[in-house]
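All protein chains but one are shown at their positions in the complex.
Right after this comes chain A.
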Amino acid sequence: MTAAVFFGCAFIAFGPALALYIFTIATEPLRVIFLIIGKASEGLKSINPDETAPSMRLLAYVSGLGFGIMSGVFAFVNTLSDSLGPGTVGIHGDSPQFFLNSGAYPLIEKTRLNKTFMTLVIILLHVFWGIIFFDGCEKKKWSALLVVLLTHLLVSALTFISPHYGINLVSTYIIMVLMGIWAFFVAGGSCRSLKFCLLCQDKDFLLFNQRSR
């Protein structure tokens, strides 16, 4: 049962991030390098002459994803290893104490689920914040930067109302959806392009995929 819990929580928390990585980044070696380093450099740009230079938006997306994955992993991985049960991977000493001290088992489960979903939403939020922030810096839209910062603080502050997991999670998800919509429009999407994409009518997208193969 603990293995099921481990995998379940791991995939809930990191599934979207992993999917984003596999489908958008893993095929492009330079994007992987950007993910690791987090910022472009002239040297790397010169390495890639005949592909389109990595656009700022791509960089924003990749670095946002990188930040998100790192923060999610750092926040969640110890919980994950605890969920494998005592005496197995990663347990050196008295790590599950806060679980045990909190009392009843349902609370442990609630805590773990809360962490799982919070990690997921934090990763996605970082991606969106990254896109909006980079765009704000590029276009010198200080209001965008301020809003990103304030929503970041807001999300963190929401986690301070610690036992009320429901309110915390729901409001954070609402913020994430709003940020996602904003990032979508900032990145150049529009209702029309969204419709094309969903109906698989986007010729540019299809052609792009064909070319890159």
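Please note the rule applied: a residue touches a chain if its C-beta (ideal position, glycine included) is under 8 Å from a C-beta of that chain, and two chains touch if they have at least 3 such contacts; residues count from 1.
The working rule: contacts and distances are computed from a predicted model.
Undergrad: Which name from "Brefeldin A resistance protein", "dolichyl-diphosphooligosaccharide--protein glycotransferase", "Presenilin" or "Myotubularin-related protein 9" does UniProt give the chain that's left off?
TA: This omitted chain is identified in its UniProt record as "Presenilin".
Undergrad: Which residue, A:3, A:26 or A:194, contacts the hidden chain when the whole complex is considered?
TA: A:26
Undergrad: Touching the hidden chain in the complete assembly: which of A:9, A:60 or A:118 does that?
TA: For the chain that is not drawn, the touching residue is A:118.
Undergrad: By the contact criterion defined above, which parts of chain A meet the unshown chain? Give residue numbers in ascending order.
TA: Contact residues on chain A toward the absent chain are 26-30, 32-33, 36-37, 41, 43-44, 46-51, 70-71, 73-75, 77-79, 81, 88-90, 92-93, 95, 98, 111, 114-115, 118, 122, 155-156, 159-160, 162, 165, 212-213.
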